[in-house]
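Shown here: the complex without one of its protein chains, the others still in place.
The block that comes next holds chain A.
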Amino acid sequence: MSVHVTAARRAVAALAVAAAAFTAAPAAAAQDPAASEARTQVTIAPLDLNGPAISEVKVTVTNAGPERLSRLNVTLNGPAGWAVQPAVRSVDGSYQPGAAATAEFRIQVPEQRAGFTMRTFTATATYKGGDGQGTATGTRVERSGAALARLSDAYNKVAITDENDTKAGEFDGEGNSFSAQKLAAVGLTPGASVNALGAQLTWPAAAPGTKNSVSSTGQAVKLAGKGSKLVFLGSGVGFGATGTATVIYTDGSSTAGSIGFPNWSFQEPTAHGATLVKSTDGRNRPDGYGNAGIDYRVFAHSIALDPAKQVELVVLPANAAIHLFDIALAP
């Protein structure tokens, strides 16, 4: 299944407009609002992802601008580590308004992995004339496999332990974890409701000492409903717990947004734009409860959604330093 990421395209188009300010867009385009909306279209044809294989990929560049388009160069990038040949295609000729040029690439496709995958391909065209923008980008996202039914199916870390049995803790890679007793003291008991950023979330019901949080590595999770934003409840390890989450709607379109959590203890509580939800006193270490007097915290963050669209699934950020307890839609 393929998805065209419209938001990303809009963002790139906005960048292209900004760039055009430095390169003197054609007068006609600058004066005619309709013409200025007509952007060069870059389209990536469907790919054969049944690897291992060397697949051919066709990129079509359509001149939607008022001027002839020439000096066209096209690049294609696949997922990180995928070889693409050649690095750039120079396309001869001059293309009148409405005409299309094609550039063909070869890409090394690996064997399809089990489970959910989302592969992103980006083609960039640079040119003279056309819409006067000088550059345009097209994106294609190929999905395969099924998303997890719920976030708890992705639980892969023991983030919460009982003070009487702390050895299973693995929140931070050093055997430390949240104290179930101290969490309860601030209302975070198993299965408790948590209101944050307008959403009603649920604290993990899984028992302390079991897998009860998600170290976020790009897992895909089903989530049905509509909302103005998607709220993430979690905390961070290290100082770089940030990443991009992608929400895919039932119509195949998508929204992407950045989230981030501060370090669970040592970082400004508003770092990465997060909102503090709860603070607990101390933490569980492999040898028992300790670090009393130091706060260990839970945060919320959100990304904006198209409230008119039905959400189908969420692709979590690909950064294991982000630990999630729940996600929910806010009205």
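Please note the rule applied: contacts are C-beta pairs under 8 Å (C-beta built on N, C-alpha and C of every residue); 3 or more make two chains touch, one makes a residue touch a chain; residues count from 1.
What we mean here is this: contacts and distances are computed from a predicted model.
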Quiz item: The chain that is not shown, which UniProt protein name from "Xanthine dehydrogenase molybdopterin binding subunit", "Glycosyl hydrolase family 109 protein", "Peptide/nickel transport system permease protein" or "NADH-quinone oxidoreductase subunit J" does it carry?
Solution: "Glycosyl hydrolase family 109 protein"
Practice problem: Quick one: say which of A:Pro46, A:Gly173, A:Gly187 or A:Gly225 touches the chain that got left out. | Solution: A:Gly173
Quiz item: In the full complex, which of A:Pro79, A:Pro97, A:Pro190 or A:Gly252 touches the chain missing from this view?
Solution: A:Pro79
Practice problem: Out of A:Thr124, A:Ser216, A:Asn263 or A:Thr280, point to the residue that touches the absent chain in the complete complex. | Solution: A:Ser216
Quiz item: Residues of chain A in contact with the chain that isn't shown?
Solution: 51-54, 56, 79-83, 85-86, 104-108, 110-111, 113-114, 172-174, 215-218, 237-238, 243, 317-321
